[in-house]
Structures are given as C-alpha cells and as structure tokens.
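Note that one protein chain is taken out, while the other chains of the complex remain in position.
Letters are used for the chains, namely A and B, taken in the order the chains are written, and counting of residues starts over at 1 for each.
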Amino acid sequence: MRIIDFKKPKNLDEVYSMASELGEKAIIMSGGTSFQFLKEDTERIAIDVNSAIPKGINTDKSFFKIGATTTIADLQEYSAYGWVLNNVANKLSTQPIRNMSTLGGNVARIFPWSDFPVALLALDAQINVSDETEKKNIPKPIYSSKLEQKCQSSSEHSTSHNKNGFAYKAEAFFKQQPAHLLKNKTLITSIEVPIVLNGSGFAYHKEVRTSGGFSTLTVAAYLKYNKNIITDVKIAAGAALGLPVRLKAIEEALMEKSANNISFEEIVPVLIHHYPWKGKEGGSNEYAQHLAETIIIDVLKESLLDAEGGTK
Amino acid sequence: MTKIILKDKIFKVVNKSIGKIDGLYLSQGKPSYVADFVPRNALHVKMLWSSHPHAKIKSIDISKAERMPGVKGVLYHGNVPRIPHCTAGQGYPEPSPYDTFMFDTKVRFVGDRVAAVAAETLEAAEAAIEMIEVKYELLEPVLSIDDALKENSPVIHDEPDAYVPIPIPFEPEKNIAARVGMESGNFEKGLKDADFIFDQTYETGYAQHTPIETYVSLAHIDNLGRVVIQTSTQVPFHCRRIVAQTLDIPIRKIRVIKPRVGGAFGCKQEMLLEDVVAMFAMRTNRPVFFRLTREETFKYGRTRHPIRFRMQYGLKKNGDITALGMDAINNTGAYGGHGLTVMSCCGSKVFPLYHVNNIHFDAKAVYTNLPVGGAYRGFGATQAFFAVESMMDEMAEAIEMDPVEFRKMNHIRTGETHPAFAALGEGKDGTPMTIGSCGLAECIEKGAKEIGWHRRTSHKGKTGRIRRGIGMCCLMQGSSVPEIDMGAASMKMNEDGSFNLNVGATDLGTGSDTVLAQIAAEVLETTVDKMIVYSSDTDMTPFDVGAYASSTTYLSGEAVRKTASKIKEQIVRVAAEMLDKKINELEVLNETVITKDGGEKVSFSEISQYSLYENNQFQIAALESHITHKSPPPFSAHFIEIEVDMETGKIQVLKYVAAIDCGTAINPALAEGQVEGSVLNGISYALTEEYRFNKNGMMLNPSFKTYNIFSMRDLPELKTILVPSYEETGPYGAKSVSEICINGAMPGIGNAFYNATGVRLHKAPFTRERVWKTLQQSQ
Partner (left out) sequence: MTKTITFTLNGEIRSFSVSADEKLIDLLRRHDYKGVKWGCGEGSCGACTVLIDAKTAYSCITYAFLADGKDVWTIEGIGSIDSPHPIQKALIDEGAVQCGFCIPGMVLSAKALFDKNSTPNKDAIKEYMDGNLCRCTGYEKIYTALQKVSASNEEVSND
C-alpha cells in the first residue's frame, strides 16, 4: 500500500466529508504502525484522525472511557484503582510501537496476534463508534444506543455533536474483521472498560518466544465472585484461533461453581476441544490445544487471585 | 624461554580496559558505515531472486527492464563472465569448491541470484525487476540431507565447470560438497574395551547472524579508472581477490576499503555483493550502492550449517573414555563455501578437549536446495559441542559420577597434545600442537562456585510443574589458522611522538583497532592516544586474512608487536646517536629514551623530529608479518541455571556463568563484551532461533518479528569471569576470546534440562513445542 496524500481533519464532520470525497481511496490512520502489514498493491490517501477523535482516559461511574486515539504508551503508564489495561499495554510489541500505536488502531483491524481485542472481549468492553450514514448492511450490534459525541479533551475539538453513534459490545464488534464494519464510514471514537473492583479480577497472558515477538496464544479472563461462588466469568482467546473469541462454553460451565482453582482444573480440560486451536509458527494443532488448556487455567487462576486482592 | 605467569607481569596498557578508540564518535552517530557515504548520484541495485528452489533458467529477457525509466544497467548470466569461484572468504587457494557463478543458468535455492538492476532510484530498480521475464524449467528440489544422499537424487551441482582448487574430496554427483575425517588409535578396539557403549544422534538447525547492519556495498570508479569498493566485510583482501577473479580484471585495478561494520559474526566472511557493485560501477561509470533488506539477509545471506551428529562413545567404569566416534553430516545448502572447514572444526576444535586417542571421525558436507551455510561464530565447534558436551553428561551419569568431576578427570592439560591437532587442518594437514596454557581447571572451579553447583539436586523425585535445573559444559576453540593465515602491520613515527599504525586486520566492532593499538603502545612505552590506527584498506594497509578463526589478537596482534618492536629499535638507535651513547646504555620509558643511570634523556617527539629533519634523516618505520604455528585454544566452563515449565515446554535461563581462559585479556572490558555477546547469541540459538520452510524450500520467517532474537527485556543474569593464563606464543600472553562462548548455551541448557526433568534433548532449538513433545514421549 502506498500513501499518496495526507489529510488532517479537525473534527468528525471533516473526517466524514473527506471520506465521502475520497471514497475507496481513503484510509483512516491514527498511529499508522500497522500500515506496514497491509500488503495490498493500492494507492491510498491517509486521513489522520488524531485531531478529530479525542485522546485520554476518563472515569465515568463504573467504567473507564478511553479516547480511541489514546496511545498504548498512555495506557501503559496510566494508573488508577481498578485499571487493568497497563498490563496488557506493556506487553504489546516494543516501546517505540507502544508510543505510536493507538487503542483504536489496535482494534480497528484484527491481526493474527490480537493483543487488545482479547482483553476487551474478556472485559466485555464497549466500543463506541460514530456513523454518518444510515446503516443497512452493518450487523446488528448486541446492544446499541444512540450516543452523543462528547469531547473529552482539549477545547480545540469541535463541540458540535449532531452525529448519531452506536455502541458495540466487544463480542459483536469482533465477530468479523472490524475493517469491514468500518468501511461503511463508521469510526471508533472511544472504548469503555469496566473498573475492576474488589471481588472482581482480571488477568492476561501472551505466549511469545521473546519479548516483542508475535503471540502464538493470547488469553484474558475477567472473574467476579461472591461468597466463594463464581458470579461472573468471561474468558477470551486469540492468536491460536481465527478471530479472537469468547470461550462461552467454558464460561457457562464455570458460572456458579466454586471460586477456586479446582473448578478451573476440572472444567477447562473437558471443554477445550470445543475450539479449533491452530498451531502457529509451524507448530501443531495438538500442542496449540494443550497450550490453550494450560494457559487458560493459568489465567483463570490469576484472575481469581486478582479478585481476591492478591495482586492489587 | 622461561614460563611467565600473568600475575608476574606488570602491564601499562595491555590488560587494561581502555576505552574503545572509536567509542565516542560512534556514540554520536557520526557517519561511519558504508550507507553513510553514498553519494547523491549513486545508482541503486535491486536483485531478482529465485522463487524456485531448483530450476534451469531456459530464457531471460531483460529488454523491457533495460528500457524502464532510470535504469542504467541489467546483469544476468548472458552478459557477465562465467567464472567458477567460491564466495567464501578464505586463504587462496580456497578449501572450498568453485561451484558459484556471478549469474548462472540455474537456480539452486529460493533466494538465489537471477539478475540485477542498477537504476537512479530504488523504486526505479524495483519497477525494472518486475519487468525481467524469466522462463524456468522446474527441477525436483532436494530439501533435506537425507534426500540429498538418496540414490538417484537430483544433482544440484551438475555443471561440468565446477571444480576444487586444491585436492579435497568433492563429489557433486552425489550432492557431497566436501568430506573430511580422521582415524586415530583403534576405534573398534576402544569400543570393545569399554564397560559402557553409547550411541546417540544430535541435530542442530539453521540460524542467521542478524547483524543489525545488513549486507552493504558501495563501488565507484576513481580518477585512475580503478574500482574502489567500500563494503561491510570481514575479509577485504579476500574480497579484492575474488572480485578480480570473477570480473576477470587484475587485482591492481581494485581497492577494497572496510569502514565501520555494524556487526558480522561470520556472515560477512564472504564476497556476496561486491562483484555486482563493481561490475555495475565499471559499466556505468557511476557510484553504485547495494544494500540487502533484512528479508534478503535472512534468505540470501549466509547461515549457520545445520548438522546431524551420530556420536559413539566407549567408557570405562573408572571414567576413562576409550573411544570417540563422530559421524556428521552438514547441510551446506546450495553452495559449498566453508562446508569443509566447518566440518573440520567439528573435530579439530572439539576432540582435543578430552583425553581420548581412539577416534573415528567422518564428516560430509551435503548440498541441498536451501539457504547457504557459511561462517558463523564457533564454526562447527558450536554444533559439535552440543553433541559432545551432552554426551559427556550422559556418560557421567552412567557411571554415577558428578559431571564436573568427570570433566575434571578427563580434560586436557598444559603440556599435553592430542592427535586431532595434527590430523585435522583446513583442507590440508593439521598442525600438531602442545597446549601451552590451560586455565580450564580454574574456570571450572570458579564457575561452579559462582552458580552454586552444590545446590544442584538430582532430577529424581522432582515433581511439580515448574522445575529448576543446573547444567554445565566445558569448551575450547582455537586462535587463528596456523601455517596458513598471515597478518601484517606497518607503523611510522610522527614528530609529536605519535605513530600511524596501519593494519590489514578487520575491526567488526570487536575493538581490534583498540586492542592492536594497546599492544603497540605497550611495546613502545607510550599510550593508546598516540596511536593513529587505520585498518582494512587494501591499498594503504598491509595484508591480513581478515577477521575470522579468532585470529585478530593472536595473529594480527603478534604482527603488530613485531612491528612495534622494530620501531622501538630504530627509536633507540636514533636516541643513541642524539645522546652519543651506546644502545645498551639506553632504555625506553614513558615516551622517552633514557640512559640507564637516569642521567640523560630525549623524548619521542625530539627523536622523531631529529630523524625527520636534522641528521641522517630517515622515516622511522617498519612493516612486519606473522604466521602462527599453533592455534592455542582458549578454554571455558559454563554453568547455567534454568527454569522449566513442564506444561508449556518453556525453558527460561535464570543465571548464566561463563568462566573463560583467554590467556591475557588485552582489554578486559572488550573481552567481557565478546563473552556476553556470544553467550546471549548462544542462548537464543538454543531456545528461540530457527528457520521455518514451506514445502517449496522457501524460508517463511525472514523478519525480526518472526525470527526471534533476544531484546534487553529477555536478558537473564549473566556473569563473566576472566581467568588469566599466559600463552607464550601470543602477544603478551593472549589467546582468542571472540568465538568460544557461543558454544556453551546449547549443551549447557540441555544438561540443565536433564537435571530438571530427567529427559534429554537431542534436537535443537529447544522450542516450547519440541520440549513439550519430548517430555510427553518420555512418559
């Protein structure tokens, strides 16, 4: 892919008018670090949305709202009660990439190694998109609401918000390559993740050969318990699967079970074969499944420990 | 000569961690490397590489490419001389088959040369590459050593004009590029006399050196019509000779200059780009720049030979090794350069470590349609030590002896010799040698203490998912190629008491410019900042084979010492004339020549001024050469603690101790740097580095993202212990240090793994899946 021109719209209205004008030639850019992986033989005009879409992390009742152009480095450095994404961010690639890559960029196009999508699935994150046109061909989101664009950061952003927006829960958003979704001129504006409170925990693991290497298996889990019973559990895996997915069969089996390691050790091995684990880096599917079984149990144990306050 | 022990010596400059003379300007990012000197009007080269592993080129049409905008030249087999040669940077005549052509009518691996374009811009060159039309006749590819050795296997080198320049075994019709071996004592009897017999096969895989600077060359025609090549090379003089050979032009028409090199580790002991840039420069009369991408470096650049070893041992209950058998087959890839010498070193740099005279050694280098093996730090010894040092542990266990004790019992000592020294040379007879210095015992003792060898518990009874283990290994290497390789140095004196020191020797970042300056400064009782070092320019510096075989300190250093000694003699002679004294009344001290009673003195600058301007004027200068007559091994003992995850197969190094005897470390900080760099490379070679291929022989992971080397974040705890000894035949007692320590991680980690799990690893790299599968199979 070759970039032949850059545009830097000042607000969402300008993004839409530029995107309309340029049609197929346009490509949305925030960090731009994934462009080197696009092997298409095309000429594109990059629309740099860093001024149009806010950066920054804000707290709103029970969730964090993260502007889509927030860099991974910002997520890595942010610290607050119940904030868990720093431990996801610090494992993404290497520091110069973390400095440039944005959260929006990392979820707008799923690559096989799937860092954030897995974490966002486990957190049942909400991906807020803005959409200019009436949508006919976009799959129905699990939960959608009309949102107003709220500008979180500096006043240089336009405060006009007469565009309607949609929110997708992570599971709906990642059911297909989001790039297809976003082709219809929807833009990710922000992502919301829950504040992980006491009694709930989160854990994340990337299986890599060396730091900075591609993941062969990424797993994340969110777990909540009350009076020794699992009241909520979400597990997601990627890299060793086609698209990152929630492991619903395992989740259902774990609900209401005792909140201890034995539950994980008993249930996961029975259900692991429900998913089509794929060997990476020339590895076998057999090992990929075994690795998945091992790591999913590890991550669940860690999320329980986190929920018990063990890692806070 | 009386034996001198290091601690008796007082050195002023040598054995000091003097800052590298280029450290400051390198840390400022000053233009230093080939790519920093590319003139604005340079043409850029792109190569069309083969996407087939084995094919005949039926036709090539370059006419469309030639007409593309900005294109100034296209090379292919039809418009260049067809001169068989080898690209390996070795002394002439090379112990390698002449099986390579600048451009051939056949391609032999995915990544082989097909045609080259020189154009005004890189984009123009890339566009022209697309326009070259090639018709291939596909041939059956040979993608493993077993396939290569099958009866009726396709012959990869069926060209009638390939040959060997010296009488070394060469059977291309059987896909055998080289063969070497030795028999000493009575191997069969040794096995019969044994209480225990062992028979085990080990296998190592592909690896690439991944210097951060890829292959880079720049050529232009100077005002006298000569081709000047600035190139990132380990072997400027070999490069000059091979370019002359392949372009069929006289050597005097070529000048090769090595500026700063961004790492090499063996992959640049080769003439890989220089013929192409030189040819384009001659034809276009423009400067020509050629840089391989990282992907091209992985695919077309040289690699470490994968080798399979069948090891046989005989052992007595008391720990005597009665027989050693090594049958080795290496995959030399599509071309045979370095194939023979790497296999030689599997024996010559490994067998002598332990007392055993009944030896059977048979090694073959085999052609395949895969990326080409070349020189890589360790050079066969690395692969062989995996087999040998793993076997040493297996043998120790069989007789229930501590692995450290078993090695202490069996290793070579000062004053001893070994038949392998005489039997195995580099394509010729070897050089018999007696060990002049061996600090291995002390290395073992110090390393064992540092790791806490006593903490090592048996693997038996260990349960649990996370296991720890401690393993060790002993190592040797060599210092230079005796009787064959030569290095020379020249010096002249300037009127401020400074000296120009011109050496052919090749600093790759290893710091040889600094080390050689230290040696010269030590001889001359002066300081390193008085040395103006210029190196690796075939016009301006005397000959040196280049940086390989761990030669620079031991071989080139001795040439420098001799040269500096001659300079010293002249200085004293002039001083005697100035002071009207006899030579034996004078001595050199701190940049002055002083009468022994301390009464009168003259400074170096006064002496030089006198010699240049005042009386009996002459230039104080000298040029001395050196060849070595032995290859004294450095010795090392490595102790490694690891953690194993039995469920995922992950091995993590917790602590790595490398104790090394390199004789006198001319520059201890630089010596440590060599140890640390080679150790970490050894670790990732053992654990994470591999080449993955598809069914068509195409390398699938030619990128740092998919070929995994360690970053600082992966760095385990490293501890380097320099153990001094004194090698009389080396300058100020020095031996080599640059290669040996890459040899330890694979066997050491393998042995630690056995300690943790009770399971042996016979195939490398120890990737998670391979480890896990091995653990599964052992249950």
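The working rule: contacts are C-beta pairs under 8 Å (C-beta built on N, C-alpha and C of every residue); 3 or more make two chains touch, one makes a residue touch a chain.
Bear in mind that the values here come from a model prediction, so they are computed numbers and not experimental data.
Residue B:Arg260 is the one among B:Lys72, B:Arg108 or B:Arg260 that touches the chain missing from this view.
If you put the hidden chain back, the residue from B:Ser498, B:Asn681 or B:Asn701 that touches it is B:Asn681.
If you put the missing chain back, the residues of chain A touching it would be 2-6, 32-33, 35-36, 45-46, 48, 73, 90, 93-97, 99-100, 211-212.
Listed here are the chain B residues that touch the chain not shown: 17, 19-20, 22-33, 35-36, 209-214, 260-263, 265, 291, 293-294, 508-511, 669-670, 672-673, 676-681, 703-705, 709-713, 715, 718, 720.
Throughout what follows, only the chains that are shown with their structure count from here on.
Centre-to-centre separation of chain A and chain B, using mean CA positions: 46 Å. On chain B, the positions that touch chain A within their shared complex are 647-648, 684, 687-688, 692, 700-701, 705-706, 708-711, 713-714, 767-769, 772-773. By the touch criterion stated above, chain A contacts chain B in their complex at residues 94, 207, 209-214, 279, 281-284, 287, 290-291, 294-295.
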